[in-house]
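Only a single protein chain was left out; the remaining protein chains are all shown in position.
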Amino acid sequence: MSAATAHAVAAAHAGHHGDHHAPAVDNYKEQLRNNRLGLWLFFISETFLFGGLLAVRFFLWGDHRPELDQFIGLLVTSVLLLSSFTMNLAEKGMEHGDMKTFSRGLLATAVLGTIFLLGVLVFEWGLFPAIYQGHLTPWDNVYGAVVFAMTGMHALHVLSGIVFIFIVWRLGRQGHYTPQRHWGVEACAIYWHFVDLVWIFFYPALYLIGTPVH
Amino acid sequence: MPKSATDKRHFIIAAALVAVTTVLMDILLKAVLPLPIQASLEALTIDALIGWHLSLIAFLFSLIVVFMLYSIVVFRKRPGDNSDGEHFEGNTTLEIIWTVVPLIAVIIFAFYGINTLAEVTRSEPNEVVVKVNGFQWGWSFEYDGVLSPEMVIPVDQRVRLEMNTRDVIHSFWIPEMRVKQDLVPGQETILRFTPIVTGEYTLACAELCGRSHWSMLAPVRVVSASEFDQWLAQRRAEQNPALVQAGPDTE
Partner (left out) sequence: MSLMSLGLVRGLIGQALGTLAGLFLVTLIRVLAGMDPIWAEEPAWVTGAVLGVIGFLIGVGALTDWAKWTVGIPTPLHHGPPVGKPAWVRYFSVDYNHKVIGIQYGVTGLLMLMIGGAFAVIFRTELSRTGLQFLSADTYNTLLSMHGWAALMAILLGIGGMANYLVPLMLGAEDMAFPRLNAFAYWLNVPSIVLLMTSLFFGWDGGWTVYPPLSVIGSVGYQFVFYSIFTLGLSSVLGSLNLIATILRMRPPGMTLFRMPIFCWAILATSMIQLTATQLIGLAFLMVSFERLLGMGFFDFEKGGTPILFQHLFWFYSHPAVYIFVLPGLGIISEILPVFARKPLFGYRWIALSSLAIALVGFLVWGHHMFTSGYAEYLRVPFMLATLLVAVPTGVKFFSWLGTIWGGRLTFPTPMLFVLGAISVFLIGGLSGPILATVASDLHLHDSYFVVGHFHATIFGGFTFPFFAAIYYWYPKITGRMYNEAMGKLHFWIMTPAFWMMSIGQMSVGVMGMRRRIADYDPALGVEFGHILVTIAGFAIAFSILIMIYNLLHSAEVGKVAGANPWRSRSPEWQIPSPVPEHSFAAPIAVVGEPYDYGLPNSTYIRMAGAAGDD
């Protein structure tokens, strides 16, 4: 379900304050381990959501697929992959106390994520026909329906990831993180990589596998 | 009464009680779960399977409940006794036995189940084909172009229903025939059975399909082969008088 931010924020939050206040765990390292486990459990759960969408795709399409714009598909995929590198830069920056790399990396990630979103919404969805006429609508047939469902659910996660990035970026600039204690940054980064990873499965399922139909 | 819980005598008494209760339970179960009359070959096959299931239930239920009641009665705490129970934490051999024996039991039932399924779904070369259409909230039947609000089928011949619906899911069920199959929008589903008792039955929709699901019924008549031919010819004539001159088309 799409409480992605809610949870990721929650986990990050617990870490941020666990060091001082949570009586359940008096030591930051313990709380950090809890948080990591919590986040990974959350990913396991989300895997079933995205797995379910993949199953729907294979159930309804079998070895067919709609004709999508291959160029845009490749482009947005590359952009998203690239964003994982910038995210990694940001996290490494924080680890080394390099605030400049940290905030530039985050901003770059957010920008790349936004480009991805625009690519999906403007081009694949054809939300702005004045700029680009989309190929599919959600209501005509199952090809459109599944494309919109899969990209929509994924876009929702990218969007929440971008929101998360901005929160972490602001907190970072206010000095809430140190190279030793920055669970918020770590959670944000892992979350972003996870959303990225999901796309690595969605991309071939939508664009590559099967013969195109008209 | 023997003192130790592992004394053989406990088990002998309990086992005897299990045997007696199994028989009683078997009778009881079959009395409170009366199946409708067996109006099809499938009913014979399926009832046999259900019968074996009920006997297994009778045995397992007795086994566990008798041992439980036995413990309750025999091992209850007596007034003034403040000791704890005997200390044993488990027994691997026993655990393995009561894992493997039920495993064998379910494998046997699985085999039996597979055979029964193959038996009730088998197809035959000369099947009477009825096209069944379900809709909110009623049924209609079609025999090679002839429409009918009631379903009439010949006795002792395998019937193949080719079922369709356009609105929502319905389900075809005549309890006396035992078999059931959903009707799914956008897909033809097949159901086969062989009626063996002539008479009148009621077809009911078994899948919730909206307000009048409860009254989505249709009459079913199982008749002799000659009556069936006669009926079909008559229906055909009613619907298309031109055909009467050409003579009844038997099929």
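The chains carry the letters A and B, assigned in the order they are written, with residues numbered from 1 in each.
Criterion: contacts are C-beta pairs under 8 Å (C-beta built on N, C-alpha and C of every residue); 3 or more make two chains touch, one makes a residue touch a chain.
Given the structure is predicted, the values throughout are model-derived calculations rather than measurements.
**Student:** Would you write out the residues of chain A that touch the absent chain, in ascending order?
**Tutor:** 1, 3, 6-7, 9-14, 16-17, 20-25, 30, 33-34, 37-38, 41-42, 44-49, 52-53, 55-56, 59-60, 138-146, 148-149, 167, 170-171, 174, 176
**Student:** Under the stated touch rule, tell me which residues of chain B contact the chain that is not displayed.
**Tutor:** For chain B, the residues touching the absent chain are 4-6, 32-36, 42, 45-46, 49-50, 53-54, 56-57, 60-61, 64-65, 67-68, 71-72, 75-77, 81, 83-91, 94-95, 98-99, 102-103, 106, 109-110, 112-114, 116-117, 119-121, 167-169, 171, 173, 175-176, 178-187, 189, 202, 204-215, 217.
As a working rule, only the chains that are shown with their structure count from here on.
**Student:** What whole-Å value do you get for the distance between chain A and chain B if each is reduced to the mean of its CA atoms?
**Tutor:** For chain A versus chain B, the centre distance works out to 50 Å.
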